[in-house]
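Every protein chain except one is present and positioned as in the full complex.
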Amino acid sequence: MSETVLNMRNLRVTYPKLSSKVDVVRNCSLQVGQGEILGLVGESGSGKSMTAMSCLGLVPKPGRISGEIEVGGQQIVGRSESQLSEFRGGLSAMIFQNPMTALNPFLNISDQMADAIVSSRPLSRSEAMSESLAALHAVYIPNAEACLAKYPHQLSGGQLQRVMIAMAIACKPRLLIADEPTTALDVTIQAQVLLLIRELASEMKLAVLFITHDLSVVASICDRVAVMYAGEIIESGPVADVFKAPAHPYTRKLFSTVPTLGSKNKQLEYIPGQVPDMSNLPAGCAFQSRCDVAMDQCRDSAPNLSASGPGHLAACHLVASHEDMN
Amino acid sequence: MDTMLSATNLVKNFETSAGVVKAVNDVSFDLQSRHTLALVGESGCGKSTIASAILRLTDIDAGVVKFGGDNVALMNMNHLQEYRRNVSIVFQNPYSSLNPKMRIREIVGEPLRVCYGLKGKELVDRVEKHLLEVGIRAEHINRFPHQFSGGQRQRIAIARALALEPKILILDEPTAALDVSVQAQILNLFQDLKQRLGLSYLFISHNLATVEYIADRVMVMYLGKIVEQGPVKAIFENPAHPYTRALLDSVPSLDPANRHQLKALHGELPDPTNLPDGCAFYSRCNRAQDRCKTSSPDLLTMGRDHAAACFYPITLEIDT
Partner (left out) sequence: MSTSLPSVANRSLRIEKFRFFLSSNVLFVFGAVIFSLIIVLAIFAPYLAPYDPVKINFSEKLVAPGLTHLMGTDELGRDILSRVIYGARTSLVIGITVLILSISVGVPIGLVAGYFGGRIDTILMRVSDVFLAFPPLLLPIAITAALGAGLFNAMMALAISWFPWYARIMRSSVLAIRKELYIDAARAMGVGHGRIMIRHALPNASTPAIVQASMDFGYTILAAASLSFIGIGARPPTIEWGLMVALSRSKFLDFWWTAAFPGFAIFVTVLAVNLLGDGIRDLLDPKHGDLS
């Protein structure tokens, strides 16, 4: 059993709104072990990015985090900014969707990588340089020395994303958080980056929290998956199980809304209605207004996570009733 | 089956500080009535430039675009207005394609106002009719775009494109910016509208699964050239060009059991200002031979209505 690197319990992220407040992440719990890739799936507004940012204490103000987040044994919630910046880079690192905006256009790659490395470990500039080269090699950048001298605008989207991954792993983190790293990339480059992340996770024994809205990306590199809806995790489990037999009605519907290669005549479904307003959530299940199997119970009380299989949880009253029966 | 729109030998070059980029390099296609032709390719393949060229938003350097047999570049103002009534576009980003300071009544009404001079009640009635066609209720007509969700905004953009009752719709990555659960709604809407209104689509996308779902014919582009074209079934089931095969192999499967089938195409796009002689795909092709280095293949027939620009297509046995 691999050691747990990220342990998140009951995470809540709250934002003030007018004279009251809104929870954009409500009671999220998840774990990621060494060498494991956990896919965090959700649509816009589900809270997945906030959940990821919380792991690094990067929730934009005036958001407030409560709950417990432990990375490599260190507590994240409640730490001061200076303590957190020690963790960032060395303990956990993050890569973002748009590498062009995540990198400083005025500094060359060498300077940016050296800055990142030196801020997490006390190395000399020349030691940092050789670490940078090693990292660039690890992400298969051809001609790494030349790359170091370049500026972000001189590199392509795929190369920039690799550089960002190199920067992240150069600090030898235990946890890598990838926030939609391939969404903005062309499909052939996406395949390259996905395979790279998969390789790095297993070679470096990295724990990876991979955020995406694309279920097929999850299928191709993730070991486990957690599905978020309206700020909560509504289903989680091993990818093989969840994909074979999705338990939550939302997850099931998601699968049938996605066109896939080789299924031209599949009737595409859609989920009627919209994501609920987070400041005005109904009592009971957040998904009930759009669910085709909603029962009276769903309107009255919010379901807890119940087991639909070994290690496979879903927050649904229907699942809970089946679990009771078994 | 008549040809609504045809493009012949289109060429468009862009001058950049690094050199000349051949964004569109000898592209020809026909769009038939009530047909969906998909243009597939990754960034830099030239597909968006083709859309601009068809709408005459940019001038082409060579080649001809014909609508109903008439050369678009030679049209006078009146004829061009009429052409623009017949060809509309829906853009990728519904957050950027609607003017945030205009109410949707004005947004959808603008083409009617500008082209037909409609006003007042007549205008509002037409706007409501088109909004209804895409499933937006008339009572929301005075709202602003930010009061709608992404999917609804895209539908408003579609209503605007339909306002002049065009025959051809250019769809430039219309679902790329939308959530997964909404994409299906929009795709189904497109199918429905095509049936009801007898439209033809030029569907530009890099999402192969969506293309397979919606298109009748597919053109695969790479660095400004068409590398393969044919009916969607042939392209997806029997791709001939190695790039098409690589594209298909790069698409992650929804079935986790197939995850090891994910194959990445190695290498990067060559510098577009400094394209090598010979086949543009040579540097990344696993079937390349000496001949490919020096001469560039034209589109060669592979089968019925199926062509690929390759000397050693996948359907041919070679030693790799």
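Lettered A and B in written order, each chain numbered from 1.
Following the convention adopted for this analysis, a contact is a pair of C-beta atoms (placed from the backbone, for glycine too) under 8 Å apart; a residue touches a chain by one contact, two chains touch by 3 or more.
Here the structure is a predicted model, which means the values were calculated and not measured.
Shown chains touched by the hidden one, complex as a whole: A, B. Contact with the chain not shown here comes from a single listed residue; of B:Ala73, B:Cys115 or B:Leu197, that residue is B:Cys115.
From the options B:Met4, B:Ala38, B:Val65 or B:Ile89, the residue with contact to the chain not on display is B:Ile89.
Among B:Thr16, B:Gln81 or B:Asn142, the one in contact with the hidden chain is B:Gln81. Of A:Gln74, A:Ser119 or A:Gln274, it is A:Gln274 that touches the chain left out of the display.
The missing chain lies against chain A, touching residues 18-19, 273-274, 277, 280.
Counting over the whole complex, chain B has residues 55, 57, 80-81, 84, 88-89, 91-93, 96-102, 110-111, 114-115, 140, 146-149, 157, 160, 164 touching the chain that is not drawn.
By definition in this document, only the chains that are shown with their structure count from here on.
Centre to centre, using the average C-alpha position, chain A and chain B are separated by 31 Å.
Residues 43-44, 156-159, 186-192, 194-195, 213-217, 219-221, 239-240, 243, 253-255, 257-262, 264, 266, 268-271, 274 of chain A are the ones touching chain B in the complex. Taken in their complex, chain B has these residues touching chain A: 42-43, 149-150, 179-185, 187-188, 206-210, 212-213, 232-233, 236, 246-259, 262-266, 268-269.
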